[in-house]
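Reviewing the structure listed below.
Of the protein chains in this complex, all but one are displayed in their positions.
And then subunit A:
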Amino acid sequence: MTPPPFQSPHAKANVAGTSPETSATPSVNSAPSTELSIWWVGSTDSLLHREFVRWIESPDSPRRPESTWKLTIADEATPSLPRLTGHATDTRGSIIGIVIWTVPENGISDLLKRIANVCRIKPGYRHITAGLVSPAEQRLLTEVGVTAHVQHAGEWPRCAAVLTCQK
(Lines give C-alpha, C1' and ligand atoms only; values in the text may rest on other atoms or scores of the structure.)
Protein backbone atom coordinates (compact mmCIF):
# COMPACT_ATOMS: atom_id res chain seq x y z
CA MET A 1 0.00 0.00 0.00
CA THR A 2 1.35 3.42 -0.91
CA PRO A 3 1.42 5.69 2.11
CA PRO A 4 -0.47 8.98 1.87
CA PRO A 5 1.63 11.71 0.41
CA PHE A 6 3.39 14.43 2.31
CA GLN A 7 1.70 17.40 0.71
CA SER A 8 4.58 19.67 -0.06
CA PRO A 9 4.38 22.61 -2.40
CA HIS A 10 8.14 22.40 -2.80
CA ALA A 11 8.32 20.55 -6.09
CA LYS A 12 5.42 22.44 -7.62
CA ALA A 13 6.85 25.82 -6.78
CA ASN A 14 10.26 24.89 -8.08
CA VAL A 15 9.29 23.04 -11.19
CA ALA A 16 6.43 25.14 -12.42
CA GLY A 17 7.91 28.33 -11.10
CA THR A 18 4.54 29.27 -9.74
CA SER A 19 3.97 31.53 -6.85
CA PRO A 20 4.58 29.78 -3.56
CA GLU A 21 1.06 30.37 -2.35
CA THR A 22 -0.11 27.59 -4.68
CA SER A 23 0.04 25.53 -1.61
CA ALA A 24 -0.45 21.92 -0.87
CA THR A 25 -3.27 20.51 -2.90
CA PRO A 26 -3.73 16.79 -2.52
CA SER A 27 -2.85 15.03 -5.70
CA VAL A 28 -5.61 12.46 -5.25
CA ASN A 29 -9.22 13.11 -4.36
CA SER A 30 -9.27 10.30 -1.86
CA ALA A 31 -6.45 11.78 0.21
CA PRO A 32 -7.15 11.30 3.89
CA SER A 33 -7.80 14.27 6.11
CA THR A 34 -4.76 16.25 7.14
CA GLU A 35 -3.35 15.26 10.50
CA LEU A 36 -0.90 18.12 10.82
CA SER A 37 -0.78 21.47 9.09
CA ILE A 38 2.51 23.29 8.90
CA TRP A 39 2.99 26.85 7.72
CA TRP A 40 6.40 27.90 6.47
CA VAL A 41 6.98 31.64 6.76
CA GLY A 42 9.97 33.03 4.88
CA SER A 43 12.24 32.05 2.08
CA THR A 44 12.00 28.51 0.76
CA ASP A 45 15.07 28.82 -1.39
CA SER A 46 17.34 27.68 1.37
CA LEU A 47 19.02 24.62 2.70
CA LEU A 48 16.82 24.83 5.82
CA HIS A 49 13.65 24.39 3.78
CA ARG A 50 15.04 21.74 1.46
CA GLU A 51 16.42 19.76 4.37
CA PHE A 52 13.12 20.08 6.26
CA VAL A 53 11.11 18.72 3.31
CA ARG A 54 13.68 15.98 2.74
CA TRP A 55 13.48 14.99 6.40
CA ILE A 56 9.67 14.90 6.43
CA GLU A 57 9.65 12.81 3.26
CA SER A 58 12.39 10.46 4.42
CA PRO A 59 11.93 7.22 6.35
CA ASP A 60 13.39 9.02 9.41
CA SER A 61 10.44 11.42 9.40
CA PRO A 62 8.34 11.74 12.56
CA ARG A 63 5.25 11.50 10.32
CA ARG A 64 3.47 8.18 10.67
CA PRO A 65 3.27 6.45 7.27
CA GLU A 66 -0.53 6.50 7.30
CA SER A 67 -0.85 10.17 8.18
CA THR A 68 -0.95 13.18 5.88
CA TRP A 69 0.84 16.39 6.69
CA LYS A 70 0.26 19.57 4.78
CA LEU A 71 2.94 22.21 4.32
CA THR A 72 1.72 25.63 3.27
CA ILE A 73 4.13 28.30 2.17
CA ALA A 74 3.02 31.65 3.51
CA ASP A 75 3.61 34.28 0.88
CA GLU A 76 3.36 37.13 3.35
CA ALA A 77 5.42 38.10 6.36
CA THR A 78 2.62 36.95 8.63
CA PRO A 79 0.76 33.77 7.71
CA SER A 80 -3.00 33.73 7.37
CA LEU A 81 -3.81 31.10 9.94
CA PRO A 82 -7.31 29.72 10.39
CA ARG A 83 -9.05 30.27 13.68
CA LEU A 84 -10.35 27.40 15.70
CA THR A 85 -13.80 26.47 14.50
CA GLY A 86 -16.69 25.77 16.83
CA HIS A 87 -15.72 26.77 20.30
CA ALA A 88 -14.00 29.78 18.86
CA THR A 89 -12.15 31.12 21.81
CA ASP A 90 -11.33 28.05 23.83
CA THR A 91 -7.85 27.00 22.84
CA ARG A 92 -7.38 24.16 25.26
CA GLY A 93 -6.74 20.67 24.01
CA SER A 94 -4.74 20.05 20.92
CA ILE A 95 -2.24 21.83 18.75
CA ILE A 96 -3.96 23.27 15.69
CA GLY A 97 -0.80 23.48 13.64
CA ILE A 98 2.85 24.35 13.47
CA VAL A 99 4.27 27.61 12.20
CA ILE A 100 7.91 27.62 11.12
CA TRP A 101 9.45 31.08 10.89
CA THR A 102 12.73 31.56 9.07
CA VAL A 103 15.08 34.00 10.77
CA PRO A 104 15.97 36.98 8.58
CA GLU A 105 19.65 37.64 8.02
CA ASN A 106 19.50 41.17 9.41
CA GLY A 107 17.98 40.42 12.82
CA ILE A 108 14.97 39.23 14.74
CA SER A 109 13.29 42.43 15.92
CA ASP A 110 10.57 42.39 13.27
CA LEU A 111 10.23 38.62 13.54
CA LEU A 112 9.73 38.91 17.28
CA LYS A 113 6.90 41.38 16.75
CA ARG A 114 5.20 39.17 14.19
CA ILE A 115 5.44 36.02 16.31
CA ALA A 116 4.17 37.77 19.43
CA ASN A 117 1.25 39.14 17.45
CA VAL A 118 0.28 35.76 16.00
CA CYS A 119 0.62 34.09 19.43
CA ARG A 120 -1.73 36.71 20.83
CA ILE A 121 -4.40 36.74 18.14
CA LYS A 122 -4.27 33.14 16.99
CA PRO A 123 -3.47 31.03 20.03
CA GLY A 124 -3.16 27.28 19.80
CA TYR A 125 -0.32 27.08 17.28
CA ARG A 126 3.17 25.85 18.05
CA HIS A 127 5.95 28.08 16.77
CA ILE A 128 9.39 27.02 15.57
CA THR A 129 12.10 29.37 14.34
CA ALA A 130 14.81 28.33 11.93
CA GLY A 131 18.05 30.14 11.18
CA LEU A 132 21.16 31.45 12.80
CA VAL A 133 20.53 33.31 16.05
CA SER A 134 22.72 34.07 19.05
CA PRO A 135 21.89 32.65 22.51
CA ALA A 136 20.67 36.09 23.59
CA GLU A 137 18.29 36.21 20.65
CA GLN A 138 17.17 32.65 21.31
CA ARG A 139 16.19 33.61 24.86
CA LEU A 140 13.99 36.41 23.56
CA LEU A 141 12.38 34.07 21.05
CA THR A 142 11.40 31.62 23.80
CA GLU A 143 9.97 34.52 25.79
CA VAL A 144 7.52 35.50 23.04
CA GLY A 145 6.29 31.94 22.67
CA VAL A 146 8.64 30.05 20.35
CA THR A 147 8.68 26.38 21.35
CA ALA A 148 11.74 25.24 19.45
CA HIS A 149 14.57 26.71 17.47
CA VAL A 150 16.56 25.12 14.67
CA GLN A 151 19.97 26.67 14.29
CA HIS A 152 20.95 24.89 11.09
CA ALA A 153 19.55 22.39 8.62
CA GLY A 154 21.01 19.36 10.35
CA GLU A 155 19.01 20.00 13.51
CA TRP A 156 15.54 19.18 12.17
CA PRO A 157 15.44 15.65 13.63
CA ARG A 158 15.79 17.20 17.08
CA CYS A 159 12.37 18.80 16.59
CA ALA A 160 10.56 15.51 16.02
CA ALA A 161 8.83 15.66 19.39
CA VAL A 162 7.75 19.24 18.84
CA LEU A 163 6.03 18.28 15.59
CA THR A 164 4.37 15.16 16.82
CA CYS A 165 3.63 15.67 20.50
CA GLN A 166 0.11 16.96 21.13
CA LYS A 167 -0.83 18.97 24.17
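The rule is simple: contacts are C-beta pairs under 8 Å (C-beta built on N, C-alpha and C of every residue); 3 or more make two chains touch, one makes a residue touch a chain; residues count from 1.
Criterion: contacts and distances are computed from a predicted model.
Asks: Any idea which of "SRPBCC family protein", "DNA-binding NtrC family response regulator", "Ethanolamine ammonia-lyase small subunit" or "Glycosyl transferase family 2" UniProt assigns to the chain that's been left out?
Replies: The chain we cannot see is recorded in UniProt as "DNA-binding NtrC family response regulator".
Asks: Taking the entire complex into account, which one of A:65, A:82 or A:154 touches the absent chain?
Replies: Going through A:65, A:82 or A:154 one by one, A:154 is the residue touching the chain not shown.
Asks: Give me the subunit A residues in contact with the hidden chain, please.
Replies: 43, 45-47, 51, 59-60, 86-92, 105-110, 112-113, 116, 120-121, 123, 134-140, 142-145, 147-149, 151-154, 158, 161-162, 165, 167
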